[in-house]
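Note that one protein chain is taken out, while the other chains of the complex remain in position.
Let's look at subunit A:
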Amino acid sequence: MSQLQTRFFTDNKKYSVDDVPFSIPAASEVQELSNVINKLLEAKNGSHSQIEFDFLVRGQFLRTSLSNHMEAEGISTEDVVEIEYVERFTAPQPEECMMHDDWISSVEADSEWILTGSYDKTARIWSLEGKAVMTVAGHTDVVKDVAWVRRDGLTSLLLTASLDQTILLWEWNSERNKLKARHCCRGHAGSVDTIATDPTRTKFCSGSWDKMLKIWSAGTIGLWVVWYSVLNWPTWLNKTEEICSASWDHTIRLWDAETGSVKTTLTGSKVFNHISYSPLCRRLASGSTDRHVRLWDPRSKDGSLVLLSLTSHSGWVTAVKWAPSHEHQLVSGSLDNLVKLWDTRSCKTPLYDVSAHEDKVLCVDWTDSRLMLSGGADNKLYTYRYTACETDAGA
């Protein structure tokens, strides 16, 4: 039991090693395995520099010693173990800390700008470097959610939803730094806590404490359909006609945006705080009040199936967000002041815990430009730079 027959393989051609079985000490952990791979690569290629690798045994990240992992997963130690190795997702490095005047309720970043909503009744636009560009003031109450709608050259459309029951559509010219309120969307009879834009960037959907989910057309502002549900966190699926909403009534509902009827209901046991959909892996991730991040398959007909539970938080999960370019990674923020970076292949432990916040984390986001953002009750918006590994290209 001291030695295991293993065979290493990888998708990355750059780091591929010979396809021969190796005898590895069973007690070896990730670091030893990584050293082995590095040694092999050095032997193959003299100019190889040390690289940290992560190892997957049957689709699960290796986090303990190899023998323990295989025992826990019930993998036979008799056969040759196939181990996949990938370049390690390096720890996100804190970049900027953008101070706000009040709690940050929401954040949304695109490739150039960061939009945050705050409890000081304003939304702000930041550059990626952390420079405050614009303050969007207009709401009479707390801004609960913000969203970019679209960008045409230098002009951008952005949305802010507020406790004052309105959603404001702004037009912002980044060059002239001019902001103009285009529309005020009234109609909700409760605080609008969340908005979501559809993938075509022509419509958006808002959820409110008045138990309504409303769909608005972003071009010519107009109310589309109204549905009843308890406080919703809607998210658009990649198909434009589907909306998914997670609600305080313990359900995740899949709505047909055309007819306004419920297509599927997935029932959880606790209040849902946030939901996110990944078009890459076609999974829903929900953050709820019972400390778990749960993955759902929106296509499953019976709504009782939870694919995975990611359990590490010790408080409510207030925000979840799938990685925009990686099908396995997601980030979650919680009331326990932690932001956790998850890989769904390792559901027991997250990849990284980011403990920068001193208070409740209320919102998280990523950008395509390798930036992770999190804002919370300590009035700080943190940005972290992560290095997208090469394997992401294949993802």
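FYI, a residue touches a chain if its C-beta (ideal position, glycine included) is under 8 Å from a C-beta of that chain, and two chains touch if they have at least 3 such contacts; residues count from 1.
Going forward, contacts and distances are computed from a predicted model.
Chemist: Report the protein name recorded by UniProt for the chain absent from the figure; options are "Large ribosomal subunit protein uL14m", "Exostosin-like 1", "Ribosome biogenesis protein BOP1" or "Mitochondrial import inner membrane translocase subunit".
Modeler: "Ribosome biogenesis protein BOP1"
Chemist: May I ask which residue of A:Asn273, A:Ser312, A:Ser346 or A:Thr367 touches the chain that does not appear here?
Modeler: A:Asn273
Chemist: Touching the absent chain in the whole complex: find that residue among A:Asp210, A:Asp365 or A:Asp378.
Modeler: A:Asp210
Chemist: Please pick, from A:Phe61, A:Trp172 or A:Trp316, the residue that touches the omitted chain in the full complex.
Modeler: A:Trp316
Chemist: Based on the whole complex, identify which of A:Thr6, A:Ser191 or A:Thr251 touches the chain you can't see.
Modeler: A:Ser191
Chemist: Touching the hidden chain in the complete assembly: which of A:Leu66, A:Leu128, A:Leu335 or A:Leu351 does that?
Modeler: Reading the full complex, the residue touching the unseen chain is A:Leu335.
Chemist: Kindly note down the residues of subunit A that lie in touch with the hidden chain.
Modeler: On the side of subunit A, residues 103, 119, 142, 164-165, 189-191, 209-210, 230, 248, 269-271, 273, 289-291, 315-316, 318, 335, 360, 362, 377 touch the unshown chain.
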